[in-house]
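Below: the structure, in structure tokens.
With one protein chain withheld, the remaining protein chains of the complex are depicted in position.
Letters are used for the chains, namely A and B, taken in the order the chains are written, and counting of residues starts over at 1 for each.
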Amino acid sequence: MLTSYFPIALYFLVAVVIGVGVLGASRVMGPRKPNAAKLQTYECGVTPEGEVGPRFSVKFYLVAMLFMIFDVEAVSFYPWAVLMHQLRLFGLLEMALFVLVLGIGYAYVWKRGGFQWQE
Amino acid sequence: MVPLSYYLILSALLFSIGTVGVLVRRNPLQMFMSIELMWNAVNLSFITFARQYTNMAGHVFVFLVITVAAAEVAIGLAIIVVVFRTREHADVDELNAMKG
Partner (left out) sequence: MNFPVINPLSVLPEIILLATSIVALFIALFLPDRRGHQLNYLGLVGVLAAIAVLPMLWAKVEVGFGGAIVSDHFALAMDAAILVSALAAFLLGLREVEPGADYVALVLWAALGMMVLTSAVELLSIFLGLEVLSLPLYVLAGFRRDRTTSKEAAMKYLLMGAFSSGIFLYGLAFLYGATGKVSLASIQAAILQNFTSHPLFLEIGAGLVAVGLAFKLALVPFHQWVPDVYEGSPTPVTAFMSVGTKAAAFGALVRILTVALPAGIVHWQPLIAFLAVLTLLFGNLAALRQTNMKRMLAYSGIAQAGYLVVAIAANSQMGVGAGMFYVVAYAFMNIGAFAVVAALSGQNEEGAEIASYRGLAYRRPWLAVSMTVFLLALASIPPLVGFPGKFYILRAAVSSGGVLLAIAIVVGTMISLYYYLRPVLLMFTHSEETESPFPATAHWTAHVTVGVMLAGTLVLGILPGLLTGPLQNAVHAIYGL
């Protein structure tokens, strides 16, 4: 059974050997003459400005936070989805209430500009 | 089958690592990650006990903890961003406007 995977394993082995081999050979044999211009950060040929590690806009954090909340709250749907048929109207109403509360939160974030990318 | 006690020991180890992390680390994000580790170690305990007693309460608990942890992380990130927006480094030892 497992022997049928042998060619694939061989293929991976060859791929790794070639990859490491080529990179290693160039490192060992290639000439290296570093100078200030070469070590500079490449910014489309223009003289770079500022730090190398850029600071991400706070917007990214905001979006990440909002995404996480709404993403994980979806977990609450899971038990209901599994038992939807047994729970019938009761479960549906409970879920509607849950979505309503979540929806008002969503509307509030929207109104306060939580989804606005530009200032 | 792996004995259930192994899971409890693993959970205790993870919880300890998290606790030590909170006490040793000084970067709020790292402290916060350690706290998350503690919470998830507890989740593992809950699942193990639920398995031992074969009842669902532990599973329900884990669901709840996951959702609460998400809310906690969102609030935590918000506060950390607000505090360190104006600062160069994130280090809780620098938060010393109040003393006494």
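Heads up, the rule we're going with is that contacts are C-beta pairs under 8 Å (C-beta built on N, C-alpha and C of every residue); 3 or more make two chains touch, one makes a residue touch a chain.
Just so it is clear, the model here is predicted, and its values are computed rather than measured.
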item	value
Contacts of subunit B with the absent chain, listed as residue ranges	8, 15, 18-19, 22, 28, 31-32, 35, 38-39, 41-42, 45-46, 48-49, 52-53, 55, 57-58, 60-61, 64-65, 68, 71-72, 75-76, 78-80, 82-83, 92, 95, 97-98, 100
Positions on subunit A contacted by the hidden chain, ascending	86-87, 90, 101, 104-105, 107-108, 111
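The rule we apply is simple: only the chains that are shown with their structure count from here on.
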item	value
Distance from the mean Cα position of subunit B to that of subunit A, given in whole angstrom	21
List of subunit A residues in touch with subunit B within their complex	58, 61-62, 64-66, 68-69, 71-73, 75-76, 78-79
Interface residues, subunit B side, partner subunit A - complex	60, 63, 66-67, 70-71, 73-74, 77-78, 81, 85
